[in-house]
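Excluded from the complex is one protein chain; the other protein chains are retained at their positions.
Chain naming follows the written order as A and B, and within any one chain the residues start at number 1.
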Amino acid sequence: MTSKSKWLSAPYLLWSAVFIIIPLCMVFYYGLTDKTGAFTLDNIIAITTAGHAKSLRLALLLSLASTIVCFLLAYPLAMILANMKVKRHNFIILIFILPMWMNFLLRTLAWQTLLEKNGVINHVLSFFHLPALKIINTPAAIILGMVYNFLPFMILPLYNALAKIDTNVINAAHDLGANHFYTLTRIILPLSIPGIISGITMVFIPALTTFVISSLLGGGKLLLIGDVIEQEFTRMSNWHLGSGLSMVLMIFILINMILSSIFDKEGEGSML
Amino acid sequence: MKNKKNDQVKKTMCALLLLSMTAFCGCGSAEKGVNGQVIVYNWGEYIDPETIRMFEEEYGIKVIYDEFETNESMYPKVESGAVAYDIACPSDYMISRMIQNGMLSELDFSKMPNVKKNIGAQYFEQSKGFDPDNKYAVPYCWGTVGILYNKTMVEEPITRWEQLWDEKYADNILMQDSVRDAFMVAEKLNGNSMNTLDPEELEAAKDLLIEQKPLIQAYVVDQVRDKMIGAEAAIGVIYSGEAIYTQRENPDLVYVIPEEGTNVWIDSWVILKNAPNKENAEKFIDFMCREDIALMNFDYITYSTPNEAARALIEDEAVRNSEIAFPDLSLYDNLETYVYLGEEGDSLYNELWKEVKAY
Partner (left out) sequence: MKSVMKKIYIALIILFLYAPIGTLIVLSFNASKTRAKWGGFTFRWYVSLFQNEEILRALFNTLLIAFLSSFAATVIGTVACIAMMAMKRRTKSILMGITNIPMLNADIVTGISLMLLYISLGIRFGIGTILLSHITFNIPYVILSVMPRVRQLNISTYEAALDLGASHVNAFFKVVFPDLLPGILSGFLMAFTMSLDDFIITHFTKGVGVDTLSTKIYTEIKKGIKPEMYALSALIFITVLTLLVLINLSPTDKNKKRSE
């Protein structure tokens, strides 16, 4: 088996060497040099300037908040779905993936139409004589946008992990006198940890690096680190600084990976 | 037996990999017209597609048309040489950057008779800000940056940038989310040049923008159009090209060029240094300057045309003499055009803008 695995993995090894490692090396090269090509750490130290540090803090805060909201929304849902024992695994997955088939930009613009001062939701609220919803251009709107866009990434791994739990185990716990709360915290939660870990990763990391959401729903008044990096590349043409800052972000990605390998002994969570 | 199987699978894998790596690389769009082709790189939705079809028919030249969304996303693609474009349509300051970096080719106006015949001389004069000898750029669209306001939502007419700092309009102001346009407003209000590199003037502009931030509803780029039509805000900073369209959708909107002066921007056709089809590129630019074609494009995109002959053909008198589409530039003495500030100047502006945005 071992000798065989060598050539079986060859295509992917070659592929990741050419298309992942080389591009990554280029990021490191740009991040560690200045415009003249000389070695410098300035692009990385730049994260400590007031503006950058603040945008990083804000991004961490908002992505953490949206990860928590995603988890709290998705876990009960995944439990309900897993208990429904639907045979059609792929049908459930599709229901939650389908919204993503609409273009990301169009969907986010649609949220703008819904949330605006004169937007759809406020029209409905005023029809019922309810107070208007004022969350457009606030951090709350950004969190809403993040939760909306990344919720499927939380639901699917959780659903997958929970569906795999043998009902006999849960029944046994009940037979042995465990109440619902005890079963949940001592049996179901620990067994679904791989799903929780991969769900958190799949929500937290994209939320940390996102940029369009904050400018469309946050009114551009809140600068996230993803916005800074994106603008260094697309508007300000400073690839060196952009690369240096994304290297800083990679540290958080690394931390996340180490944490998941500690909690997820199996090595990797189940995405779907 | 086992080895043989291994070999088979190995071969299959290699074949698959090779297939995926190479097979698809050859299928670019290479079909040419009778007289070759021309590769054009323009803003999205910035031309009437019908005019391209007419050009192809008349000249037998195949037009390969590509679109970009910002000057800055266009620049690295052209610079990298990923695709050998013939023509691009960047804005003023980006053209001066491309000139400085030797990316443009000098134009031979004798091969493009429509250019000098139809394009108003004052636009070439204005272009000297970024193309000092008028050697590289043929103006295609131009406009001003001004204030669009909803007359039902303000107490008095808006005429000055200063009013964007009026606390009355807190949470009712839309500001441009781009570094040069935002700083332009503050610098004009301070009575300085919008191309200034003076640290003190820049610091003052930054403080002014930070002071304004609590009053801003949102920093937006293209969203200002829809938000103003939907009466989300009372006042917005907008490009004049959008003004006609927004007024058509919402008659309460009024566009003004602020008294403190503003930016006159010009998007121009340029031919790139390494253009493979230079002659066809000249024919294309000349065709775009023909009055009937320029008129079609004006009708389609509603951005002001520098083509005087085309303007004379506009049937609707209100549009032809519109103050918004065709303001008399000689009435203003404080109009400027953006100039490329060099890499250091750019990063200075960027740092200050980030301080404003993150404040």
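As a working rule, a residue touches a chain if its C-beta (ideal position, glycine included) is under 8 Å from a C-beta of that chain, and two chains touch if they have at least 3 such contacts.
What you are looking at is a predicted structure, and each value in this text was computed from that prediction instead of being measured.
In the complete complex, the residue from B:I229, B:I257 or B:C289 that touches the missing chain is B:I229. In the complete complex, the hidden chain is touched by one of A:M102, A:V169, A:L189 or A:L259, namely A:M102. Only one residue from A:T33, A:S63, A:T183 or A:T209 touches the chain missing from this view: A:T209. One chain of the complex is left out; on chain B, the residues touching it are 2, 5, 8-9, 13, 16-17, 20-21, 23-29, 39, 41, 43-46, 49, 64-69, 73, 76-77, 80-83, 85, 221-222, 225-227, 229-230, 232, 249-250, 301. Against the chain not shown here, chain A presents residues 1-2, 4-6, 8-9, 11-13, 15-16, 18-24, 26-27, 73, 76-77, 80-81, 87-91, 93-111, 113-114, 118, 120, 148, 151-152, 156, 160, 194, 198, 205, 209, 226, 229-230, 233-234, 239, 242-243, 246, 249-250, 253, 257, 261, 266-272.
One rule holds for everything that comes next: only the chains that are shown with their structure count from here on.
Averaging Cα coordinates per chain places chain A and chain B 34 Å apart.
The touching residues of chain A, when paired with chain B in their complex, are 4, 7-8, 10-11, 14-15, 35, 50-52, 54-55, 112, 116-118, 137, 215-216, 219-221, 223, 228, 231-232, 234-238. Taken together, the chain B residues at the contact with chain A in this complex read 6, 9-10, 13-14, 16-17, 70, 72-73, 75-76, 177-179, 213, 216-220, 223, 227, 230-232, 343, 346-347, 350-351, 354-355, 357-358.
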